[in-house]
Structures are given as structure tokens and as C-alpha cells.
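All protein chains but one are shown at their positions in the complex.
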Amino acid sequence: MSKERKMNTELRRTMRKIFRNPSAVLGFALLIFFVIVAIFAPLIAEPINPMMLDDNGNPMKLDDPYVMPIITWSSTPVPPSADHPFGMIQGRDIFYGVVWGTRTAFFIGLTVTIISTLFGILIGSISGYYGGWIDEVLMRITDVFMSIPFLLAAMVLTTILGNGIDKVMIAMTVFGWMGAARLIRANILQVKEEQYILASKALGVKDYFIIMRHVLPNTIFPVLIQASMRMGSLVITAAGLSFLGLGAPLGYADWGSMLNFTRNWILGASGSTFSYWYAVFYPGMAMVLFVLAWNLVGDALRDVFDPRLK
Amino acid sequence: MTNSKVVNQNNTQEGKDRKVLLRVDNLVKYFPIKAGVFKRTVAWVKAVDAVSFDVYEGETVGLVGESGCGKTTVGMTLLRLYEPTSGRIIVNGEDTTHYFLSARRAKNYVRDTYVKRFQKSDFKPQDDLDKKYYDIFKNSGENGLLEHMVGDLEKKRLQFRRNIQIVFQDPYSSLDPRMRVKNILAEGPLAHKIIKKPQSIETVGKALEEVGIHSGHMYRFPHEFSGGQRQRVGIARALLMNPKLIIADEAVAALDVSIRSQVINLMMDLQKEHNLTYLFISHDLSLIKYISSRVVVMYLGKLVETAPKEELFEAPLHPYTKSLMSAIPVPNPEFKKQRIILQGDVPSPVNPPSGCPFHPRCPVAQPICSKEVPELKEVKSDHTVACHFPGSL
Partner (left out) sequence: MEKNPLLSVRNLRTYFYTEDGVVKAVDGVDFDVYEGETLGIVGESGSGKSVTSLAILRLLDPKGKIEEGSEIIFNGKNLLTLTEDEMRRIRGNDIAMIFQEPMVALNPVFTIGDQIMEAILLHQDVDKKKAREMAIDMLRKVGIPEPEKRIDEYPHELSGGMRQRAMIAMALSCRPKLLIADEPTTALDVTIQAQILELMKELQREYGMAIILITHDVGVIAENADRVVVMYGGKVMETSDVRTTFKTPKHPYTWGLLNSIPRLDIEQERLYSIPGMVPDPLHFPVGCRFSNRCEFGEEKCSVEMPPLVEVESAHMVRCFFYHKVEQAQKLSKAGEGA
């Protein structure tokens, strides 16, 4: 009973710490907002094609909701209206793309981050824990991967594998694990030398607990924090690749490829530079806020997990 | 094992009124130096080389020597945070050297160290421990002795950990920065099931108060304390295991001068209250003089002199001890002391000088000193020196 109470106070202290910091609150709020949008995307932007009717005369359900339906034949961007609050571009509803693009962003970010971080942790901890020649070999391999410019590597890889979101994700994973590997290795090497590890050994604490209680918390959180910060930047990278035409196919509900649409319209009509602002603004804003959310959350996590920084 | 014999004789005389808590017998610890792509061992750092001394119950033994002479290595090896290269570590009348080996290697150790000797027809016990183990061997055979020494190793390990604790030098790296002080302190007792979780708050609170920290501070993180307070937390952590022996490795060296005496006094008070025994490791001879009852002086991995405090400081016999004493700055401009300025640097423990390790710097070295290693001899009761010409400086 008293134990539970203590647990609660610990949790409450942590929560209080987070919620005292306005930028952390903003970060979590934004993130929760994006999560809600992603989960309820089918309700917020119904995946139907109003231009096509099914047998019952209702608008047709989309086979693949991630492929944005063409709903108008107007080739120039259409400004926001009540029906299409973010306007339309290339015949597609920007609102629809932004909403469903949230799912794409989470999908790309989470998958790539999780897989590459896990892989990095695996390589880095083997390297740091065993040391010796294993470390030597693994670190040289890591160096090789790090020395290849990422964009170049991604471009080469997508030319070999072909375009597509999955290919971009493969490229980002293959060239995205080194940071985590290095970080955890450096941390393990450092923590191994710390006297509190020796102190715990001298207390007779079992190796398993030493690893779980001292080594992991002191090595893995920085990696997780780094990973959460990378979530945002990965989405930018993916967008960049889409913008270059390497990533998502034309018309895919992805913020990056929506920006790709705007390439022709970015300067607006002659004379009024910003007349097509909405085409850039909404997908761009979504991206900026998404990155911001993860960065703020990463910062907040660092504050919580690193008691040395108050 | 010539060294051990000398030391052991000494204890059979003294052992009647004083109980030996820890006996270090010919302790050796070499570290491999690895190089090349395949990490082959190219040389050895002879960090500790045949060190023997006793620690009696309730006393404070000061282990002193310059940087790199192997003090920390002795402490770490005693605690079995490093495995000794050879030698024995005897705690409370039991050989504990094999406690942290695998069961198979532990058995081999017992066979090699005891059984093989006991099986010889002309065997004569060399010390109390031999007698004790030989009795067991006679009565219940090899298996009986193995059962006594290797049976239930896990329990023996835990018991060993409880008996000997350590306080580290660095008040910053010795406490896990991610844990609250409460959890840091409760870790040991919980691991040993000395207490149950619900009790931990009370136990930790008491321990904190005992070292002079308000028990309400137990939910703080280490960084919320000053260096001196962290060191107190480190002491409380050791204390909570109810140890018999505490190894304090430069426990006050990192503290500010005005904080140092607070912690020293605290440690001395705790010693009285809990009947603790200390092995106090320090490079500071003044501090060693203040805190210890007996002193062990090391140089380059070797023990050079050991004596009761008063005797060592009044009449040091080893030239190194004497030079070390004269090098300590005394905060008294009127104090006249002999000035001995040693020449040269401390040699590397990878390639220690032949013969007496001190001979390249010794002001009174003779030709024999570079040829023959001086043995540790008991020149007076309880005063041993490793020098061919003790007292000549």
C-alpha cells in the first residue's frame, strides 16, 4: 500500500516535471493531436471518390485510401473553400492529403526509427560490451557506412531497388543505424568504468540486475531520446526524397509528394507570388509541426531521464 | 611462499589476543597489455606483486604509497572485483580466494592449494588454516574438504559481499546518477534479502541520519548533493550491509580541505559504534598517520614496510618510507625535518627494476640491491621491512 503510494509520488514528480515545462506540454499536445488525426483519419477525411459512384449511387470507396483521389479536373490549384478547406492542387484535396499523410509520416518515421535504432543498439552493445577485435570490426563497418553521404546512398539505392515509399524506407534504415550504434557503444564504454557499477558488484548485486538497473538506464535513454528526435528529421528526409521524385509515387498521401506537386506552382501566378500559398502552406505546416512535436518531446524526455539536467 | 611464512609466524604469537579478520597472503595481480590487430598479450603490468599483510578486527590499517603503486588494485582484488593472479585472501579464518570462480575451477583451486599437499606423507601444517583444513581432510576426506570449501558457493559469495564493503574515491561517479538515493541505498540490502521492500524507507532513513544527512533527502538524486554529502551516502551504502571490513579507497581525497575532516571524523565515529575494521587506502601520509593504527607502505606493486603507526612514524626503517615522510609538506614553518629529495621518477610497473624495486632512487643503495630482491623480514615484533639495509637512511 505504502509502496503504491510511493510509486505514485514518483510518477507524479515525473509528470509534474513534464507539465511544468510549457514547451514539453506543447510537444506532447502536438504529438497527441497528430496521433488522433492519424487514428481517426477515415472519419476526418472519408476515403471516397465523389467523382465515381458505386452501384447504389453512393460515392465509391477507395481501394487504397493512401492514393489521393482526383476530385476535380481543374489543372491549376483551387483556393480553400468550405468543401475543401485547404484547397486543391493537381485535382486532389489538400486536406485529404494532409490528414492521410499523417499516417504515412508515422508509418515511415516509426518503422525506420524502430528498426534502425534496434539494429544500432544491437551492433553498438555487442561492440561496447565485448570490446576487442569484435568492436574493432564492427566499428570499422560503421565508419564505412557513415562515410557515405546519405542522400547519395539513398539515391543510388533507390535507383537499384526502384522508386517507392518502401524503397526509401529501406534506404533510410540501411543508412540510419550508425548514430544509435555509436552512441550506445560510447555510453557502454563509459558506464563500464563508472564506480557505481563496481559498487553494485561489491554489494553482491547480480549481473542481470546491474545491467537492467544501471547499465541500461544509463546507456539506452540517450539513444531513445536521440531516436525520438530523429523521428521528425526522418520525415523531412523522406519528404526530401519524395520531393526529388524518389519516394512516394505521384498522388500518394504523403506530405513530401504533395510538396512535389507544388513545384510548378511555388511562385504563384505571374504578378502575385503568393497566390497559391495554401499548396505549400498546409503540407509544409504539417511537416514543421510534426518535426517540432518530436523535438520537443525528445527534449522533455531528456529532462526527465537525465536528472543531471534540471 | 617465503613471504607468507614470515608473516604467519608473527601471527601465531600475536593471534591470541587479536583476531585476524583479513589475511592477504602473497597477493599477485598482473594486468595483460594487449597490442596489435589480434590483441595479443605483449607484456604484463605487475600492479601488485607478492603483497602480504594482516588486518586485525577493529583496527584501521592504512595502505599508503604513491600514485600507481598498486593500492587500488589491492583493494579491488581483495573485493574480487579483479580476480587475483595468484595468492590467497583469507577472511575470518576461511580461504575465500576461490569464491568467485566457477565451481569446477574452485575445486581445482582447493585440490592444488591444499589436497595435494595434505596427501603427501611428510606434510606438516604451516599455519592455523592448514591445521583447520587438514583436520577436516583427515576426518572426512577430500570430498569433505571440498564440501566445506566449495559447497554452496552462492551463499558463501553473498556472505563475503556482506562482510567486506568499499567506499570509493570519486563522489561523482560512485553513485548512479539516474537513481534516487533511496534506491541506491536499498539496492544492497534488498539483493541480500536483509530487508524487505516495505522496510526500505525506514532502514534507508536511519542510515542517512547516521551519516548526518536528513532522512527526508532520500528521494533526491545524487547530483542534488554536495561532494561531501555524496561521500556520506557512499559510506551509508557500505554501512547498510553491516560489514565487518570497509575498504576506503582515497575516500576523502576528492573532497575540499574543510569538508575532509567532517568525513574523516564521521568514519572514525562509525568505526567505534559499529566495531568496524578499515583498510584505509591513501597517498596522504599525514592522513594515514591520523587515522590508522597500523600502516602498510607500498612501492611499485611491492610491500616495503609494515608497522604499528607510532613505530613507523617515529622510526621508519625502509629508506623509501623515510623519504616519503620527508617529502610530506608540514603546515608548520618552524618544524624542522630531515630533507631527503629523491632523484628520478617512479619506474614503470611493466619493467620494474631488478632486485629491490627502489634501488634506482635509493640514497643508500649498495651493489647487492640491484641483484637480489630483499625479502620481507620481521625486524621487530610486528614490524616488517623489505630492505637489505633497513634503518640505514
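The letters A and B name the chains in turn, as written, and every chain counts its residues from 1.
Note that in this section a residue touches a chain if its C-beta (ideal position, glycine included) is under 8 Å from a C-beta of that chain, and two chains touch if they have at least 3 such contacts.
The structure presented is a predicted model; accordingly, all values stated were derived computationally and were not measured.
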Touch partners, limited to displayed chains, of the chain removed from view: B
Omitted-chain contact residue, chosen from B:N265, B:N351 or B:Q366: B:N265
Contact partner of the left-out chain, one of B:L81, B:L153 or B:L342: B:L342
Per the touch definition above, residue among B:S286, B:N351, B:Q366 or B:S381 touching the missing chain: B:S286
Residue numbers in subunit B that touch the chain omitted from display: 66-67, 226, 228-229, 256-262, 264-265, 268, 283-287, 289-291, 313, 323-335, 341-343, 345-346
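One rule holds in what follows: only the chains that are shown with their structure count from here on.
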Computed distance of Cα centres, subunit B from subunit A, in Å: 53
For the subunit A and subunit B complex, residues of the former touching the latter: 2-3, 6, 9, 13, 132-133, 136, 193-196, 198-206, 209, 213-214, 217-218, 221, 305-308
Contact footprint of subunit A on subunit B as seen in their complex: 37-39, 76, 79, 81, 157-158, 160-162, 164-166, 168-170, 173-179, 184, 187-188, 191-192, 197-198, 201, 219, 221, 223, 234, 237, 241
